[in-house]
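Note that this complex is displayed minus one protein chain, with the remaining chains in position.
Chain IDs A, B and C follow the sequence of writing; residue 1 opens each chain.
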Amino acid sequence: MKNTFGNNIGITLFGESHGEAIGCVLDGIAPGIEVDEDFIALQMEKRKGISSISTPRREADRVRILSGVFEGKTTGTPIAIMIENQSQHSKDYSATKDLARPSHADFTAQCKYGGFQDYRGGGHFSGRITAPIVAAGAVCLKALSKKGIEIGTHIACCGGVRDRAFHCLSEDIALLKEKEMPVLCENSKKEMIAAIEKARNEGDSVGGVLTTAVTGVPAGVGEPWFDTAEGVLSHALFSVPGIKGVEFGAGFAFSEMKGSQANDPFFTKDGRVQTKTNNNGGINGGITNGMPIVFSCAVKPTPSIFKEQETVNFKTKENTVLSIKGRHDPAIIHRARVVVDSVTAITLCDLLAGRFGTDWLGE
Amino acid sequence: MKNTFGNNIGITLFGESHGEAIGCVLDGIAPGIEVDEDFIALQMEKRKGISSISTPRREADRVRILSGVFEGKTTGTPIAIMIENQSQHSKDYSATKDLARPSHADFTAQCKYGGFQDYRGGGHFSGRITAPIVAAGAVCLKALSKKGIEIGTHIACCGGVRDRAFHCLSEDIALLKEKEMPVLCENSKKEMIAAIEKARNEGDSVGGVLTTAVTGVPAGVGEPWFDTAEGVLSHALFSVPGIKGVEFGAGFAFSEMKGSQANDPFFTKDGRVQTKTNNNGGINGGITNGMPIVFSCAVKPTPSIFKEQETVNFKTKENTVLSIKGRHDPAIIHRARVVVDSVTAITLCDLLAGRFGTDWLGE
Amino acid sequence: MKNTFGNNIGITLFGESHGEAIGCVLDGIAPGIEVDEDFIALQMEKRKGISSISTPRREADRVRILSGVFEGKTTGTPIAIMIENQSQHSKDYSATKDLARPSHADFTAQCKYGGFQDYRGGGHFSGRITAPIVAAGAVCLKALSKKGIEIGTHIACCGGVRDRAFHCLSEDIALLKEKEMPVLCENSKKEMIAAIEKARNEGDSVGGVLTTAVTGVPAGVGEPWFDTAEGVLSHALFSVPGIKGVEFGAGFAFSEMKGSQANDPFFTKDGRVQTKTNNNGGINGGITNGMPIVFSCAVKPTPSIFKEQETVNFKTKENTVLSIKGRHDPAIIHRARVVVDSVTAITLCDLLAGRFGTDWLGE
Partner (left out) sequence: MKNTFGNNIGITLFGESHGEAIGCVLDGIAPGIEVDEDFIALQMEKRKGISSISTPRREADRVRILSGVFEGKTTGTPIAIMIENQSQHSKDYSATKDLARPSHADFTAQCKYGGFQDYRGGGHFSGRITAPIVAAGAVCLKALSKKGIEIGTHIACCGGVRDRAFHCLSEDIALLKEKEMPVLCENSKKEMIAAIEKARNEGDSVGGVLTTAVTGVPAGVGEPWFDTAEGVLSHALFSVPGIKGVEFGAGFAFSEMKGSQANDPFFTKDGRVQTKTNNNGGINGGITNGMPIVFSCAVKPTPSIFKEQETVNFKTKENTVLSIKGRHDPAIIHRARVVVDSVTAITLCDLLAGRFGTDWLGE
């Protein structure tokens, strides 16, 4: 199924940017898990980004839970989430609807849907469709937290500015939960915001790298082939708009290492097997080893820029130029982090259910 | 299903390094496609690597096709492939079977299978299990080639040595088909081999980066969410032992770019929409745009090294040291490339079937 | 995924009888197919049953299409369908919520969901959840009709009364489309309604058999093993509440036949291969043979009756008696037929997509 992801716990996504509503169905969640609507609202706020460097949004993004929750707890049946789109006195898209915005999906949508796609505001490809993912992710994040599993993502670099690396994961993840702009070092944060503002002023945009850590995942989760922990997570992560690379542990830096540097020596402490380094990002042979899962995602610069760009009209096949009007984000990376956290939470719930059964999450 | 991958065309993998046989079932391939057993044998040879820098292998690796092929052509029913393991006068593994080799899956296998895993030679986690993938991939590569789709992978860097980038893809892919050592520049090749030999002499190993290009894939393949072309390919690629990162197009380099540099301008030539650059690696919004698909995989250094390493006995939970004996590859990247080509071919067949139906491949 | 069915075209179901809303996501439907909201409304009406023998319903059952339809046509992206539940001044269920109504799912829901299920009005098990299936089915029925595929279901027997058998399928299916009470013979219809009314007057209920015919399905659809046309259809049909048996062609009557009677002789007419009889119900070896697909479903009597019944309180584990109050259907078979038509349509779309690709439906 095209818009459904997951084996035992999964999500089905629907909606278009300017349609009636967007939403998702989260299925397989154990009964009896508390659903914290305030936390959902908090995560939805985080997704909107900080005001100085994000597009002002009209949408209230009120999350309605249509099913699967009764007396504040999950029932074990599908949780349908809906966010109605506000009545859009939407601008007239007809002038530009056949122009392929570079690095956007307008042209590929045309190739796939043959002209029947809802072209308004990116339609089904809009970043707006990540809103229900964040709502569903909030349910999973809370449930995982009850089981001692915590997820945090920071901007490792953006606009040429690097954040400090994770050091104490439990403290760093706690810190990130509080942050509107997910940068661990305050100075880096200021420089990053400045770099983003500079790009905005130039009518341009920037990309970056998000690094995520997950603590508390038990060893033994994932499969040796195909449904490796890396494979399943990356599959889901590449759905986050703008993500064009995923690496685990040392990732591409492995290419500069020797085996003697790269291998993580095992040792036991308090009867628990651990590794001294974590170059493998908590995963050996596709299966979690009990160390923190660590991965990074490359995020490309926001495609919508104000500079004039060359493009084609895909109906007439004529070469032309395009100037994108309106308000656009000079960076989405700070907003994408909450989507990454959410996708990670949903996917981990499924991986854990594959090993321990779906009841495990509610026990 | 754990060891099955694919929606409409897929592969089910089985076997252990020292069990009776390894193999796979390739299902969903259209009827009437010629199966070239010589090409399969050729690909199996490539997987063994070049002699100066690879472990000499005893296995003849004779591929037996048990079903799904009749009078030299596919029947449309499952193609079962089996490679019998030679009678192994296998060394006694009992002394080291409870020692977790760093960066290997011994410990995670123990966590997942609770001591019942076949520990000999890595069991189901062995790189040897990629042999049937290569055989199945050979069937798909030939079928794709008939439809004008060609796949080639080179070692972009290894042991600190960089290859030249792809320039003319059709020529470069043709060149790579001929090469035992998949490096485009002859000088780089020599230096790379020297670097690998040096690592071997030091009892160490090296990793690197593989870059793959696919030409001829029609526009409109992949899904906007979850089953994005990137997501499905990466899901499969992370099964290749040692791969710890996957990036599409500019990938992690996007983090240093502005939108105005990153966006690929569209233009039409001879009525066909193309892009001037290909930073997006042939994929926009999860869907192919008709440009070559380009991606890179980070390969970690071979975990088996001859230097003494710290580790634990996961039965007794005692700290200890380990010295790996025997013959091991100082690099697997030149062998992994044929596995990457194979996994890519199988996965693309499935993505194409998702759009055009399974019959398409045989038409 | 638990509440998702289908490989290439599928449906994800959600909702509880007394929750906020019920609905579904229909995914994989080709772009460019006209969506006829009047036909959807007509099918919704049919599902409510004829007034003399059905429970009067408060619900307006207004179908809202939230996504996947633009300018009256499918876009190719997920079609989300929602029906809001009316503000229910619902009776107090607390007195009976721990009593297992015989033949209902109250006890099994308790076993599965551990007390967290929404028990009001059957919750997620309510027959009400078939309403979104009917709406999604209406989209598929119209699309199949454009491809020359027609589906019709009549009540073969109910309350001891038999309908005449299908004879001219195209005429009979056309006739059934018009009928509120799907019985081919007018006399049988009157007798059946009388039998149902008699059961109602006795505080009892009746079951029956539905027989379905599908014309126009091309030969070659279905798989030889597992995803046989029979297997996939029956899998879906057993979701229709009350269905406890599914047979194809002669079905259980085969047990009384000899091979020489049972085998359907082939012949050609106008260059088309056909069979003289259709005991196999249009399917040989799991694959359609181009003859009409014919199957029957056994429907058990409505579990809700007014007679006092023995049961248990599953919380206290005490034996007790139960008298069901309120209004209940003495038969659901005439309402179930539109659900059967809908499930058949959705499932056939998926089977056809498995053979010809998802685009086929829109061509």
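Assume a contact is a pair of C-beta atoms (placed from the backbone, for glycine too) under 8 Å apart; a residue touches a chain by one contact, two chains touch by 3 or more.
Here the structure is a predicted model, which means the values were calculated and not measured.
Colleague: Identify the residue among C:T215, C:T228, C:S342 or C:T358 that touches the chain left out of the display.
Modeller: With C:T215, C:T228, C:S342 or C:T358 as choices, the missing chain is touched by C:T228.
Colleague: Touching the left-out chain: which of B:Q117, B:N279 or B:S342?
Modeller: From the options B:Q117, B:N279 or B:S342, the contact with the absent chain belongs to B:Q117.
Colleague: Write down which of C:R62, C:R164 or C:K307 is the residue touching the left-out chain.
Modeller: Considering all chains, including the one not shown, the answer is C:K307.
Colleague: Can you say which of C:H18, C:H124, C:K189 or C:R337 touches the chain missing from this structure?
Modeller: The missing chain is touched by C:H124.
Colleague: Among the options C:K2, C:K73, C:K97 or C:K147, which residue touches the chain absent from this view?
Modeller: C:K2
Colleague: Name every residue on chain A in touch with the hidden partner chain.
Modeller: Missing-chain contacts on chain A: residues 7-8, 77, 224, 353-360.
Colleague: In the complete complex, the non-displayed chain touches which residues of chain B?
Modeller: Output for chain B: 1-4, 6-8, 10, 12-16, 19-23, 25, 27-28, 31-32, 64-68, 70, 73-80, 82, 112-118, 123-124.
Colleague: Which positions on chain C touch the chain that was left off?
Modeller: Given the touch definition above, chain C has residues 2-5, 13, 100, 102-105, 107-109, 111-112, 124-125, 129, 157-158, 160, 199, 202, 204-209, 219-228, 230-232, 234-239, 241, 243-268, 271, 273, 275-276, 279-281, 283-290, 296, 298-305, 307, 309-312, 314, 317-319, 354-355 touching the missing chain.
What we mean here is this: only the chains that are shown with their structure count from here on.
Colleague: Check the residue numbers that chain A and chain C use where they touch, and answer same if over half are used by both copies, otherwise different.
Modeller: same
Colleague: Using the mean of all protein Cα atoms as the middle point, what chain has its own Cα mean nearest that point?
Modeller: Answer by centroid distance: A.
Colleague: Between chain B and chain C, what distance separates the C-alpha centroids? Give it in angstrom.
Modeller: Result: the chain centres lie 46 Å from each other.
Colleague: Report, in whole Å, the distance between the mean C-alpha point of chain A and the mean C-alpha point of chain C.
Modeller: The answer is 38 Å.
Colleague: What residues in chain A touch two or more of the other chains?
Modeller: 2-4, 13, 112, 124
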